[in-house]
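A single protein chain has been removed from this complex, and every other one stays in its place.
Read from first to last, the chains carry the letters A and B; within each, the first residue is number 1.
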Amino acid sequence: MSIPRNWRTRQQRYSLKAEVCNACGNTIFPPRDVCPHCAEQKQSWTNLSGRGEIYSFTTMYSAPAGFEEYAPYTMALVKLAEGPMITAQLTDVDTEDVKIGMPVEMVTRKLSQDGDEGQILYGYKFRPMLRQVA
Amino acid sequence: MRDVAIIGIGQTPVEEHWGKSLRHLGHDAIMAAMRDAGIETADALYVGNMLSGELGGQQHVGALLADFVGLRGIEAMKIEAACASGAAALRVGLMAVASGMHDVVLVCGVEKMTDAVGDEVTSGLASAADQEYEVSQGISFVGLNALLMRRYMYQFDIKKEYFAGFAVNAHRNGANNPYAMFRSPITEATYLKAGMIADPVNLMDSSPVCDGAACVVLAPAELYRSKVKARILASAVAIDSLAIHDRRDPLALDAVTVSSQKAYAQARMTPADIHLFEAHDAFSIMAALSLEGAGFAPRGAGVYMASEGEIGIHGRLPISTMGGLKSRGHPVGATGIYQVIEVVEQLTGAAGANQVSGATVGMAQNIGGSGATVITHILGAA
Partner (left out) sequence: MLKPDRDVGIVGYGAYVPRYRLPASEVARVWTDGSGGLPIKEKAVAGLDEDTLSMSVEAARNALERARIDPSEIRAVWVGSESHPYAVKPTSTIVAEAIGAAPSVQAADLEFACKAGSEAIVMGMGIVGSGMGRYVLAIGMDTAQARPGDALEYTAASGGAAFLIGPAAESAAVYEASLSHVTDTPDFWRRAYAHYPSHGHRFTGEPAYFEHVTTAGRRLMAELGTVPADYNYVVLHQPNTKFPQRAAQILGFTTEQLKTGLLVPVIGNTYAGSSLIGLTAILDIAKPGDRIFMVSFGSGAGSDAFSIRVTDRITEIQNRAPQTQDYIARRKVIDYATYVRYRHKLQMK
């Protein structure tokens, strides 16, 4: 687990800190130096709502190193309300209830940990909307 | 630019080579190719390999292999482009020969996956994906393909059993390939009851972890006229984002389309001119998406080609003619060279029971990651 790398990306993992392109107006997540839509280099920071819907999903029965203790778990491609797509785990949901198109919201959860003595990595996951808030 | 020909081929069986190291596998393929070409030395060796550092702690395999086969002093280096490392090395060799910088070049794809176990291999393969925004979330390579397959089934209203034909075809062809890992045919029933890895991808949708090495010898066609086995008519690379979530449309492998179109343009051909296609069928969904991206099927219809009449040896467009990644095996960095060797075998009438009759043009397409690097080669008969 790379401590500096995780430290650098903490605002993306904790709060989906994203960019909006000053040239074409598209929202960009994760942040990039060059806009993937128009190739311009000028971006401003923006905050995402954390809401989106499931574009696709899969249940992982065979987990990569570092994720074994959570298997089986469900991964999804989530289409965020602001446009970008994101790869993330789903949480607090039973696999059989997951559907493409289902609205989800971002929560901050434990992603992995470096053994019993190493660091704990926190980041975004998505869950079914707890409720529609006024 | 000079026309480049393949003048020698060599390959090891694809299997779990418990008794052989990466260097021995490379040696076996390189020596076989040199014997086939009737050469004693070469100007350069380019090694396609993905995981030697990740799984074996061994980088620097260009020098390692060149020394191990007795070629101290020549140029050698490793080329890496994830699962497309083999074809990437071929393209580097091609550029060296076409440009006139070298005359005789060895291109060896080699992978030793079984020195690591279970989740180490899973993690190693995942290094082809976006480490910071895909892998760190807990996705594996199989998982990424499962996300594509699920969406494909949803968007185009495809049933799981429609994919069975890809695995059935691969195993039918692999049964006749002495170098293939799996040499027994399967049925649709076998496919449907295979164990789930990442829903909806099951064991029969996915290529195995294995070891293997394959090597071709490149040379200028006009200088080695008598030895030409096949000519390289086109070589093209296109890239896309590493992460699926960053793609314009996850179900359109844009790099497949661009790479194929560039290759068709170079060869002055259309998809209709291709007699056989060694597709990158690492997963059933990749086979379907490749067929669509390369122009053999309309969008959402690649899966409907999964039948013997379409992709079988005597079908409209034979694919995976020697077993493909699914049955011959997918020793990742070696795969691109195995594919090209299999096209050469078809063009030289050496494909045995799997011979595609009258084949004079074949295409091989090697895909790195979930579609981020796509390398297409079109070969023509001598």
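Please note the rule applied: contacts are C-beta pairs under 8 Å (C-beta built on N, C-alpha and C of every residue); 3 or more make two chains touch, one makes a residue touch a chain.
Owing to the predicted nature of the structure, the values given are computational and were not obtained by experimental measurement.
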item	value
Neighbouring shown chains of the undisplayed chain, as defined at the top	A
Missing-partner contacts on chain A, residue numbers	10-11, 14-15, 69-70, 89, 91-92, 94, 107-111, 120, 122, 125, 130-131, 133-134
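Keep in mind that, in the parts below, only the chains that are shown with their structure count from here on.
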item	value
Partner chain A, residues of chain B touching it in the complex	119-120, 122-123, 126, 132-140, 142-143, 146-148, 150-151, 154, 196-201, 241, 243-247, 250
Touching residues (chain side chain A, partner chain B) in the complex	5-6, 9, 12, 30, 36, 55-68, 70, 73, 75-77, 84-89, 95, 100, 111-112, 121, 123
